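Shown here: the complex without one of its protein chains, the others still in place.
Showing chain A:
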Amino acid sequence: MMSRLLSLRDSREATARTARRSAWWQRALPRGQSLVTAIPYGWLLLFFLVPFLFVLQISFSDVEIASPPYRALLSRAEDVVSLVLNFGNYRYIFGDPLYFDAYLSSLYMAGVTTLICLVVGYPIAYTIARAPEAKRNTLLMLVMLPFWTSFLVRVYAWMGILDNEGLLNQALLSLGLIGEPLQLMHTQLSVQIVMVYAYLPFMILPLFSNLVKLDGRLLEASADLGCRPWQTFLRVTLPLSKNGVIAGSMLVFIPAVGEFVIPELVGTPESLMIGKVLWMEFFDNNNWPMAASVTIVMVALLIAPIVYLHKREEKALARAAQR
């Protein structure tokens, strides 16, 4: 008995030794792998998390006439290191309806933009995905073509179209459809039009890459089982493209909330969006802590639904696995 145990231990040690001896290069391999995966993590850490922490820190600070124009959180007097956190910025944001309105109108504009982009972008993405392969690349190129010109130039082009003496009004006037020019520029409508225009490709591309993977046989199976084309769309195509819809909506919604340039150039001065508030706090008031707080609240507003969706997805997956 004893000897058997002993020999067992011996053999175990022997295998461990051979493993140690032979596997140095094998063990180097996973290390190389983790090195490769470390690059994107390092990137995110350096260019996202660290700046974010800076912003977070500034948001708990006060304005000070200095360079940079805010008080450091940690201060040392003699042997005492004191950490002073100022929650006043946040209290101010939640207290002043100006900020609330700005957030609300930003979320509203971004939401409407996302919805319109989805309704307009889905058929476009679907058509491209179902087009013959040779045509597909050309169509995708057309979607991406505007990116080759500067964003600002494109917004200026829209100003040329929507202006009182712009192309659209002139065309409508010469057709006799209207008697006097429509006020299009500097309205909510013009902001909406240009935002949809600017963000549409970000909706189309993820939707396309999802829809192009859709198995045509599933559509045939649906027809075979009695679905008319529109029923097939509602029961098969749309549910299966859910991830593309979510990805596209996020890609449009998130940057649209913080959009600054478009409302500034084609919007009304009265409607305040959060991007504009941020700009004013930062450049006009030179109030970095306030600007930082506005940013942090915005990020929180955007991250909360994403985290919620993610958690729900995880739960659904766990449920499916349990069955």
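Assume contacts are C-beta pairs under 8 Å (C-beta built on N, C-alpha and C of every residue); 3 or more make two chains touch, one makes a residue touch a chain; residues count from 1.
By definition in this document, contacts and distances are computed from a predicted model.
J.: What is the protein name, per UniProt, of the chain that does not appear here: "Cytochrome c oxidase subunit 1", "Spermidine/putrescine import ATP-binding protein PotA", "PadR family transcriptional regulator" or "M42 family peptidase"?
T.: Spelling it out: the chain absent from the display is recorded in UniProt as "Spermidine/putrescine import ATP-binding protein PotA".
J.: Using the touch definition from the top, which of A:Leu73, A:Leu118, A:Val143 or A:Leu240 touches the missing chain?
T.: A:Leu240
J.: For chain A, which residues lie in contact with the unshown chain of the complex?
T.: 215, 217-218, 220-228, 231, 235-236, 239-240, 242, 320, 323
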